[in-house]
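Yeah, one chain of the complex is gone here, protein chain that is, but the others are all in their spots.
So, subunit A:
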Amino acid sequence: VVMACRAMNKRKHVGLQQLSSFAEAGRTFLGPLKSSKFVIDEECHESVLISSAVRLLENLDLSSAVGQLLSEAVQAQNKMYRTGSSTLLFLAGAWSRAAEECLHLGVPVSLIVSVMSEGLISCIEEVSSLQVPVHRASDHTDDTQMFSGLGSRSVSLHSFLPIPPDTGLIQKENDLGDVASPSVTISSVPGRPVKSANLCRTQAKVEADENTQTPQTLRNRLCADTRCRKPALIHSRHFNRVDENQWTSKPDGFLEHQGAATPHTYRCKDLAELEAGLSHGDRSSMELVDAAARLQCQNADVQRGRCAAPWTFDISGVFTCCLPGLPETLSCVCPGYVTVVSTSRTALIEELQNQLLRVALIEGDLTENYRHLGFNRSANVTTVLESVKVHQASSEELWTDQVLQVLVKFNVNLVLVQGSVSEHVTEKCMHSKRLVIGSVNGSVMQAFALASGAQQVAYITQVTEACVGSGVCVAFWRSMPSGVNTVNSMAITLKTEGMNLVTVVLTGPVTAQMQTKEDRFWTCAYRLHYALKEQKVFLGGGAVEFLCLSHLQSLVRQPLNKGIQVCSGGLHNTSSWLASSLALYRPTVLKCLASGWHKYLSALMYNTARSASEFEASAFIQHHLQSATDSGSPSSYILNEYSKLNSGIFNSGISNKVEQIPRVYDVVTPKTEAWRRALDLVLLVLQTDSEIITGLGHTQLKPQEAEDFLFL
């Protein structure tokens, strides 16, 4: 075996260039308006519709080392937070270009590394001034009043015939709103605009809220705003204040509201406002998340009788079920477990649906040949028949009979199996009025185990009375089996009293979009989860990035004094000459780092179509940057001018009135982690000077490539 070693930095840094070109592909996924892409496999003519950085990288051939590191970083971010991947991808590209620029300017690699990481850490510290605490409101009456509109939905969800939440909500709102203009509806939730069903349908393609709608619908919304929404805003605590008052940033990091008789600390107490802010334009997904969170909270609070707004959201108790081919309006949230079974079982389910079922949970497969993990089969054992009198039934049939015996003995009429189920068993059980469902998710199994008192076992033979749970109900999803027929399957719901499991049913007419829908639901779900878990959010819509940009510019101007040089230089090796030449190169590197934020913001504005060109966007940012600097305190400037900045990025100055622009929020840790991961990746690649390829023979190399390699 031959080891080849390829030097990466001859004249240009190949790794950084690769990184920025990969990132370029994900540029359009930045921001709330994501344009979808088709990835086409030229060999087998398959194509995938994607609209996120994660799916993009999944579908690209990234066999190069840098590509793999990039994809690894994006996957890790996604696995952990389900959000921030596009940010990671974009910043990795922007900063790799920045690092390359520094190399061109002759900055030593070690200094780029230390100044850039120091710069980012300083930015992350700085943006804590834009954190908004999320706290539960102390006055509960306020809560119930706010969510009265949604209360009805929760009630309907409790029945076995859940009305799709959209219709439920709209019916309710139409009663409250202006009946004369059915195309415009208002929400009873203050400050939380809800689209009407009509608007929803006309632009089924673009799942956008009012901030990102096309000009025509914008006019509609404006009309709605002026006519209907203003009174509703009376309920909102902070929107009322904002008009007259000024925000300043307190040294403790949180925002303080000045000007009122007693200073209030700015808090986000309104769940609806939080959700709207975190939805980033994906209102329909966030509505499902909201319903799931409420349902979960209702399940938890069932003994207390009254459900307040949920202030925690446990995503492990949420499960999605995709039903492609159905109209989008049928998407809803159901208590319990929704799954798809074959229509051949219609009669069985009709029979079982008014009973409380006894359930057994099987961890493995329900097949004759299944053995638990770690069991090694001996290949050389054969069984011989000693007597011809033994009846000729196959071992499969014997085994099936055995399974059935167990089920009869313990009176089990529902079997949930984590693995696959033998056809034969399903068939036999159907005849004896027992329902067997395979491929059940592990967390669903656990939820059933907890709620029904069943114990999971590996083999059916292990089932004892103690392992059998009870009280499970089965029903058709949406009352009639025919109503949800796709080809040969139908959806059913399984639930039991006190089960902490919520299934989000996602429907859509276009099968290719299902993956995207599911991804977007989870993105919203994770955002809400982290926002409630961390009890704080960032003021979003580019505000944090803008502050980073402005902060880095102020760092550039700040002279380094000797004291800071050693402690904040970020250099591990303070005795090196690099420490003393830090002052010389620091402004250059910080400027390059800042240019990454600048590119991010202008790409964001360009993507949301709020500026005709990136140049225009850039000029807008530059203008505000100057004003922020002139104001003396960039973070206060951002708070005061938030609406204008926000409108520049999202709303293109449709209105200068603060109350008409809902705040956009971002989750804190997922966002800063995405930045860190992006920079870590860039710095890792920057510091790499050669690639060592193991196990590559001379013959596999093309002659022109071989020149670049050194062999050992």
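Keep in mind that, in the parts below, a residue touches a chain if its C-beta (ideal position, glycine included) is under 8 Å from a C-beta of that chain, and two chains touch if they have at least 3 such contacts; residues count from 1.
Heads up, the rule we're going with is that contacts and distances are computed from a predicted model.
A chain of this complex does not appear here, and its UniProt-recorded name among "Molecular chaperone MKKS", "Exosome complex exonuclease RRP46-like protein", "Prefoldin subunit 6" or "Trafficking protein particle complex subunit" is "Molecular chaperone MKKS". Touching the chain that is not shown, out of A:D41, A:E427 or A:D689: A:D689 (per the contact rule at the top). One of A:A300, A:V340 or A:L450 touches the chain omitted from the figure, and that residue is A:L450. Residue-wise, the contact with the chain that is not shown comes from A:A65, picked out of A:A25, A:V39 or A:A65.
Note on the undisplayed chain: of the listed residues A:S47, A:S110 or A:S618, the one touching it is A:S110. Remark: the residues of subunit A touching the chain excluded from display are 1-5, 15, 63, 65-66, 68-69, 72-73, 76, 79-80, 108-111, 113, 117, 121, 363, 372-378, 380-387, 390, 442-443, 445-446, 449-450, 455-459, 461-462, 466, 570, 572-581, 673, 676-677, 680-681, 683-684, 687-696, 710-712.
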